[in-house]
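Sharing a structure here in structure tokens format.
One protein chain is absent from this view; the other protein chains keep their places.
All chains are identified by letter, namely A and B, in their written order; residue positions are counted from 1 within each chain.
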Amino acid sequence: MNRAKVLALVMLLVVALGAVSAVVAQDPVNLIVWSQDGDTNNVVLAEQFEIWAAANMPGATLEIVQKETEVLRNDLLTAGLAGSGLPDLVLGPNDAIGVFVDAGLLLPLDDLFDMSLYPFNLGAAQIGGVTYGVPTNAGNHLMLMVNTSLVPEIPQTFEELLAAAAAVEEANPDIQGFAYNLNEPFWFLPFVHGFGGSTYGEDGSMVLDSQAWIDAYQFVHDLKFVSEAVPQECDYACADSLFKEGSVAMIINGDWAIAEYLNPETSPGLVDSFAVAPWPELPNGSRPQPFTAGKFLSIPATVEGAQLDAAVAFATWLTTDPESVAAYSIGTGRLPAIAAVAVDPETDPILAQSNEALTTGVGMPADPTLRCMWDSVRPSLEGVMSDSMSAEDAAMEAQISAEDCLG
Amino acid sequence: MEFSGLSIEIILNTLQVLLPLLIILVIGVIALEVGLYLFLARVIKTKYALPYTLLAPAFVALVVFMIYPLIFNVLLAFSNLERSTFACYSPVSLGTCELDHLYGLDYAIQNFSDVFFRVRDGEIVGWGRLLRTADSTFPVLLGRTAIWTITNVVFHFGIGMALAIIMNQKIRFKGIYRALIVIPWAIPSVIVGLTWRQEFHAQYGFVNVLIQALGGQPVSWLDEPTAAFIAVIFVNVWLGVPFYMIMLLGGMQSIPADYYEAANIDGASAWQRFNGITMPLLRPIIIPAVTLDVIWTFNKLDVIFLVTGGGPQESTNILVSALYNAAFGPAATTELGFAAAFSIIIFIILFIFALVWITTSGGLKEIYDR
Partner (left out) sequence: MSTQTAVTPAPTPTWSEGGFKRVRQLIAGVLAIGGLVLTLVNGFSIGYLIVGLWLALLVWKPLHGILVFYATISVYPVLRVISISLRPTDGLLSRSLDLIPPGATLNSFVELFEEEEFLRWIWNSAAITITVSTIGVVIAATGAYAFSRWRFPGRRPLLIFLLTTQMLPASMLLIPIYVIVAQLNLTNNVIGLVLAYTSTAVPFSIWILKGYYDTIPPDLEEAGMVDGCTRMEAFYRIILPLSTPALSIVFLFNFLASWSEFLVAKVILQANQVMTWPLGLNELIGTFNTDWGKYAAGSVFVTIPVLLLFLWQSKYLISGLTLGSVKG
């Protein structure tokens, strides 16, 4: 062996060792996800990641940063302005996607994911034909939730609901018959849909002052001030806490809460007495229709390289692997977003009921202008619910405000 | 081993970050100070080398975290930053920019006029809306801020003074009373805000439970605009009284007793003693305290943010909380240029007010003339 060969061999060894050590020494991937979801559901997400990482990317970690809807939206925009500090994944409802896409802060996903794996539900995350999110679950819809130990017969109409509530309150004055998040537009929109209204008119312009809106304002006003069927003041925390304690018989809440209500530790008042159902019918014979969309995973524009590969791989697995989808769905109490996983009414009656409620909903548009509707309806709804604004004025004010917002 | 999210590793991690920071700061500051001192003393030869050197760290900190943000904000006010133009200003945006210039006087005029005027088809049709409701106009918010500030400062001062006078008497259990009354000052404001929010709940808060126990009608504290405004003012008064009580009590205790004895010999009434001795001698305490309180109350965001969030119907917003809601709240726009212009106007109002107040009261002479 001559010197040159030895030298070459040594060099090769060094390079090989270097490459190996580079691979070994490479920091394990840490994915940061900003999640708009609640605690219980984030725990499930973390568990799923563990399973995925153990099989596919040992050592990889997931950091879940919980952020409320508005906080998530603002923080992502601020980070975008600063040019750094964006997460690797964003998990949230589809209505924020429009704003982020406008700002150019999300990656188009069509080339990164196999979109044929998602046969439905993608429209809610598409803007201009481009997909910006993959669904972790379907739903995110509001429905009627009943404590069956207090109300054994699930009411089918609001008339029945009011009667049932009155009966509960008569039997035990400490228990509230019916409660929901009174001043939150997301809980109000289903009524509007039920009265035949919608956010956008036929020509695509925003219409917040049609007769349906006025009827809906009047209806929720009368629920509080005429039939006195709801508490004087109730926000999400109030309805949710009372329901968990067993101090309110019926509430309206979304699929995100199901997992907590099924957990005897967090919901001591609901053990073996929890049921969900579609909204009861309005006096006009149709049901209020909740917005449906599901939650979506999106990838911010700054993610690249190994981080991007890991984010795509994990998101793909989480949203398409049948076992993962099923586990995520059962763990979070939410509906699977792909057809390959079906809900079995035998083993999972609550999910089946939730699925039934889902079919009564209407899809939530991903249009960024939807924001203007939420913001404009809120003060009007607050005015109606404090009896300081008539239904007509409320609708008119919301319309003016929305036109302002649209510019 | 990890308990409640804390492990030795995490503790070491934090120390690893903070200790070097401290060391770098200490060494860096000393090195810079020596350099600066030598520069000032040897090169410029000013006899004030030492005071300038002593002030340098404080002002570097202020420049980085106060002046730079201020300049940044002025720059934003001269920008056209909104939803559709976000791509122009964000270094990481994938969108395309269609603006021919990023900053300009034309944008500034637009932003500042948006704060005041509502323009439709090129004509001014009224006051501009800072948030979503028809009432969220500049004059309404300014008026509400004035009511908020004046009410708060008057109650802070009045109750604080009354308590201080009582506590300045010969009275038993003084130490216990003082300790108890100071408590609101010591509670973290996050907890104050969130707790009071819960206690103003129409059904489960103790405020309404007490009202009903005493035979009154329950009040929808968080749903009725007027009631909600009273609630936030109450919380802020509750928070602010201890500061005044302590300041005024301290002042009263340092007034020599012989002043009062002399007054007594002259047969002065209690009111004459208060008005003739206590008030004038407390002036050097009262004027700076009131000045600071006015500024702090005018800028007080956390109480409103935590107790009502500015609602219901945006009716408990003062200028600064409206600004927060316009930039970060549920109804946040992405029009940051507009928000920056709004913030500068708030700052200017306060600045002019403070300048006028300081010059007319003359009270701060005490601070800078001794």
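The rule is short, and it goes like this: a residue touches a chain if its C-beta (ideal position, glycine included) is under 8 Å from a C-beta of that chain, and two chains touch if they have at least 3 such contacts.
Keep in mind that this is a model prediction, so the values were computed, not measured.
K.L.:
For the chain not shown, which residue from B:V140, B:L222 or B:M247 touches it across the whole complex?
P.N.:
Considering the complete complex, B:M247 is the one touching the chain left out.
K.L.:
Of A:G104, A:P155, A:G177 or A:G269, which one is in contact with the hidden chain?
P.N.:
A:G269
K.L.:
For a quick check of understanding: of B:T14, B:T226 or B:N275, which residue touches the chain that isn't displayed?
P.N.:
Touching the chain that is not displayed is residue B:T14.
K.L.:
Residue by residue, what part of subunit A touches the chain that was omitted?
P.N.:
Listed in rising order, the touching residues are 32, 37-39, 63-66, 68-69, 71, 75, 78-79, 81-85, 87, 236-238, 240-242, 244-247, 256-257, 265-266, 268-269.
K.L.:
Residues of subunit B in contact with the chain that isn't shown?
P.N.:
Residues 3-6, 10-11, 13-15, 17-18, 21-22, 25, 48, 50-52, 54-55, 57-59, 61-62, 64-66, 68-70, 72-73, 76, 159, 162-163, 166-173, 177-192, 194-196, 198-199, 203-204, 206, 209-210, 213, 238, 242, 246-247, 249-257, 259-261, 264, 267, 269-270, 281-282, 284-285, 291-292, 295-296, 299, 301-302, 305, 319-320, 323-324, 327-328, 336, 340, 343-344, 346-347, 350-351, 354, 358, 364, 366-368, 370 of subunit B touch the chain absent from view.
Convention: only the chains that are shown with their structure count from here on.
K.L.:
Please report how many Å separate the Cα centroid of subunit A from that of subunit B, as a whole number.
P.N.:
36
K.L.:
Provide the residue numbers of subunit A that touch subunit B in the complex, in ascending order.
P.N.:
70, 73-74, 77, 80-81, 83-84, 86, 99, 102-107, 183, 231-233, 238, 301-302, 368, 374-376, 378-379, 382-383, 385-386, 388-389, 397, 400-401, 404-405
K.L.:
How about subunit B: which of its residues touch subunit A in the complex?
P.N.:
Subunit B reaches subunit A through residues 81, 83-84, 86-87, 89-96, 118, 129, 132-134, 201-204, 218, 220, 222-225, 311-314, 327-334, 336.
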